[in-house]
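Structure incoming, see below.
Removed from the display is one protein chain of the complex; every other protein chain stays in position.
What follows is chain A.
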Amino acid sequence: MNTDASRNDLVKRGNSTLGVAAVLLAAGALLGALLGALALFEAFAVTDAVAGLSIARWFGVLLAGLGVALLGVGATSRAGLVRSEPDRTAGPVAGVAFSLVGLVIGGLLASQTLGFGTLWPIGALIVGAVALLLTVYPRGDLGATLPSGLLSLFTGIVVATGVIAPGWSWSPIPGSFTLPGDIAVPLLAIVVGFLVAWMAARAYGGFGTQGKQASAYLLVSASAAGMLALLVVLVSYIVVRGWAPMTEGVKWGLFWANWTYFYVPPIHRYVVIDGPVLWFHWPFVMNGHALLNDVNGIMPAIVGTVWLVLGAIVFAVPLGVGAAVFLTEYAGQSRFTQLVEVSTNGLWSTPSIVYGLFGWAFLVPRLGNGFSILSGQLVLGFMLLPLVIITSREALTSVPNAYRDASAALGVGKWETIKSVVLPAAMPGVTTGIILGIGRIAGETAPILLVAAGSPFPSDAPNVLTSFQLSATPPFVTNDALLQATSALPYQLYAVITAGVNKNAGLAWGTALVLLLVVLSFYAIGIASRIYFRKRLEA
């Protein structure tokens, strides 16, 4: 008898009333938090009226309702009206969380509403302690619902009655920080909504171990969703603002035109082949800056960034992979390799402006004594180098030793083995490192500013490809274009933003969007080559 009672059912049938109520409650709370987030990002204005009541007050009503419902769920569970398996206590994590919330609310009430003056910590401590007690002392079901329910009810009433409303504002430090009501209300909805959803998830699992499981699941999935949402917001923000300036004046058309023609001797005729020709004009990415342009474009900056990144890759990848091969395959584990490892990690975390300063003081005077693409490529290459070394070492060490043994047992020497077996097997990892590195260097502004930046809005792109010249004297190959200053996307963006009076916000967003696209295309190339290398290794 006794053991039966203390043992939980192995099979749980149907939806319990508690489960249904908890799901509804959690859904309502998450909806409140979501609406709060939307309001915060100005998807709608909290002052708008819906059904005769402003949205701000509806937030209050929702929170108060959630509070009452949560209290009700806790009470019915405590009274034994629904089946639940509560723990002895709601646990220390919830206790700490709610006592912190209590501290904040108590402090605000004491200092702002009740006018305790410098004695406000007393109020804060009292409310915090009460919240802690309410959470930890009662049985698990009551401890989970009482503080969160009361909190939700209290904020709900405060917001619904208009004590905190869009017109309201609070300046704890007058003149420097003001919290207006139309931000405070959605913020409250988000915070309280999450706390309620957390505890509703506990109710869903019956307040016991299962409940903690459910609430943990809710918390981690909410943070994943939040991160994804942040990414989407960030990208869509840039796309929405940058799209119009980027596509301004785009024209294209299909024409029937001559493709080629050739002479056919037997019939003494020319054969002419016509076909459709696509004509395309995209001023923003095809133009430079010039007086007579229909739309001023950023082509020179795009070309500059591409050359800078390509140069950095050409410089850093062979060097980095070579160093990694030496360190992993030849040097073995020793003091020396440990030292190198530590210093590469250190180099990787060195701020880019420091690299820039080094380039400015060391490279610029030696390479043509002026800002140049070449200096920029080298400095970005220095920055890329440690990451290439780190990831290549990682990739090389994860190549199974069985391959090396198999090759050695066939009488194949070390270098041949590395070249034909180890490196191909490590290539996917190496490319991953390069991909990550490109993301960092393509967007670097500081070092470019110090070593490579010319006019931010030139009319022509650097003509690197056709400027190579051979000479009979060292260094045998010269390229004037490489020794000239350039513009680059992040640098141009910086120049636009700090321009002040004539600031052209459209140009800035368009540039940002193009930079994003350029980085993404480098990524695409990198990912495609990683897939290629991996395909070769896989069945």
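Basically, a residue touches a chain if its C-beta (ideal position, glycine included) is under 8 Å from a C-beta of that chain, and two chains touch if they have at least 3 such contacts; residues count from 1.
To be clear about the criterion, contacts and distances are computed from a predicted model.
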From "Phosphate transport ATP-binding protein PstB", "Small CPxCG-related zinc finger protein", "Dimethylsulfoxide reductase subunit B" or "ABC transporter-like protein", the UniProt protein name for the chain not displayed is "Phosphate transport ATP-binding protein PstB"
Which of A:A290, A:A406, A:L465 or A:A524 touches the chain that is not shown?
A:A406
Please pick, from A:D48, A:D274 or A:E416, the residue that touches the omitted chain in the full complex.
A:E416
Which candidate, A:A425, A:A485 or A:V519, sits in contact with the chain we can't see?
A:A425
Residue ranges of chain A at the interface with the undisplayed chain
332, 400, 402-403, 405-413, 416, 420-421, 424-425, 536-539
